[in-house]
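This is the structure, below, for whatever I ask next.
Complex shown without one protein chain; remaining protein chains in place.
Read from first to last, the chains carry the letters A and B; within each, the first residue is number 1.
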Amino acid sequence: MEPVKVRIEGLEVHYASKRALHGVHLEVNTNEVLALIGPSGCGKSTLLRALNRMNEVLPGVKQRGSITLEGDRIDQMDVVELRRRVGMVFQRSNPFAKSIFENVAFGLRIAGLTSTSELAGRVEQSLVQAALWDEVKDRLGDSALALSGGQQQRLCIARALAVQPEVVLMDEPASALDPIATARIEELIHELKTRYTIVIVTHNMQQAARVSDRTAFLYMGELVEVGRTETIFTNPSMKRTEDYVTGKFG
Amino acid sequence: MPGHTDKAFERDLQTLRDKLLAMGARAEAMIAESVLCLAERDSRLGKHVIASDAEVNRLEVEVDDLCRRVLALRQPAASDLRFITTALKIVTDLERVGDLAVNIAERAIDLNDAQPMPIYGDLPHLAQLAQTQLKDSLDAFVAGDAAKAEALLGRDELLDALFLKLFNDLLQLMMEDSKHVRRATNLVFVAKHLERIGDHALNIAEMVIYMVRGTDVRHPLSRELHRAHAS
Partner (left out) sequence: MTLGARFALGRLFERLTALAAALIVLALGVVLVDVLRDGVGVVSWRFFVDEPGAGPTEGGIFPAIFGTVALTLVMTIIVMPLGVGAALYLHEYASPTSRLAGLARAAVHHLAGVPSIVYGLFGLGFFVHALGGALDAATGQALKWAQPGLLWAACTLAVLTLPTVIVATEEALRAVPSEVRLASLALGATRAQTLGRVVLPAAAPGILTAAVLAVSRGAGEVAPVLLTGVASWLPDLPGSLSSQFMHLGFHAYVLATQSPDVDAARPALAGTVAALLVLTFLLNLVAIVLRARLRRGMEAS
């Protein structure tokens, strides 16, 4: 068993009057890919955003319970520091209206890095890791908005990787992409696993089955079951999980 | 249990179940007829068994096609996935049972052309046991009854012991008088086929246990050895 990277204990999240998550206990191991699955509104995205405190951006969110990153409580951490350590990739690719280079360099500049050579090195390294370098190395100054959808999403991954996070959160990273671009993202996730811990939310169960080591199933704000992905998809122990993965929700 | 949200998927699974059952019923009937062919010295029954094999073969192809289609189009998971993979394996066993019934019928026809020979009391017993095993395994499959399948596993030794006894008796007969050799050999084959049918029933039962519980009960010894070796 890999050492625990993130530990979630008794997590409860409320939006205004609605309870989004309740009594969630979950551990994320170092260098694993953990998939969060469940029907819409089950709380999987809320759980994901709790890990880098992005829920705080929304008004009226209340949270109880504890989340620790390598043993340190994240609610006591400087949020900037936390988000540097826990990066995020969103559902819709959202590059800034800047050049490819400046997109990747953004987090580094925010963190106060100014050395041009260091920036260039880190940008290249991140683009290589995100499997985009070969496609863009000759046009780093071009607008990021001119890239294709799949390239934009890989650029967003590169942007998240540039600040060298330990954990990468992915919120349905391929849901807006065609099958080939999706396959590339999935391939990328396999490669990134060796360096990063990845938590991915997906509506696509086959995708969860393909990319993740472990899968957690959430339903109506509760964690129903978490286990090895193979087990969840061949022999889940909870009836709700079984009904969900076989398509018996109505 | 709620059905699948996708009704076409639900229908595919039902069709698959029906086809497997039809195949099982056909195979059971073929065994019964082939044994009767021998007991009643009625070769017409044997010819009917041989003719019936075509239907079992056709059903095998159909079940295979349907399984492949469901796998390709629906990406089944959990119990559905276990059902499909089980179906794919059971269908092979049932097809083999049909072939074995045909073999028995052929031997019976050959025997029916010769002088009658006292059939040893153990042969009908063996035939009956093999049929029961197959029927029970199919019942367990239909009902998703792992306990029934488990009960069946223990009875295979009885079948094996009975076959061994029959084999020794027939060997004895051959040694006593060489003019019995052809017929006795035929009977040995029949007994062996019945014992094999029992083995196929056993395979089906093991798959049913996997399908219901998600645990593989096959070859526990070999797996333990491998695990001990690996660690």
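Keep this in mind: a contact is a pair of C-beta atoms (placed from the backbone, for glycine too) under 8 Å apart; a residue touches a chain by one contact, two chains touch by 3 or more.
Every value quoted in this text rests on a predicted model; they were computed, and no experiment measured them.
Student: For the chain that's been dropped from view, list the shown partners it touches.
Tutor: Even though it is not drawn, that chain still touches A.
Student: Which of A:L21, A:M88 or A:A181 sits in contact with the chain that's absent?
Tutor: Here the residue in touch with the unshown chain is A:M88.
Student: One chain isn't shown here. Among A:M54, A:I100, A:V123 or A:V136, which residue touches it?
Tutor: Only one listed residue reaches the unshown chain, and that is A:M54.
Student: So which bits of chain A touch the chain we can't see?
Tutor: Interface with the chain not displayed, on the chain A side: 52, 54, 57, 59, 79-81, 83-84, 87-88, 90-92, 94-98, 106-107, 109-111, 143, 145-146, 156, 159-160, 163.
Assume only the chains that are shown with their structure count from here on.
Student: From the C-alpha centre of chain A to that of chain B, how far is it in Å?
Tutor: That pair's centroid distance is 50 Å.
Student: Inside the complex, what are the residues of chain B that reach chain A?
Tutor: Touch residues, chain B against chain A: 1-6, 9, 75-82, 213-215.
Student: Tell me, which parts of chain A touch chain B in their complex?
Tutor: 205-206, 209, 232-236, 241-243, 245-250
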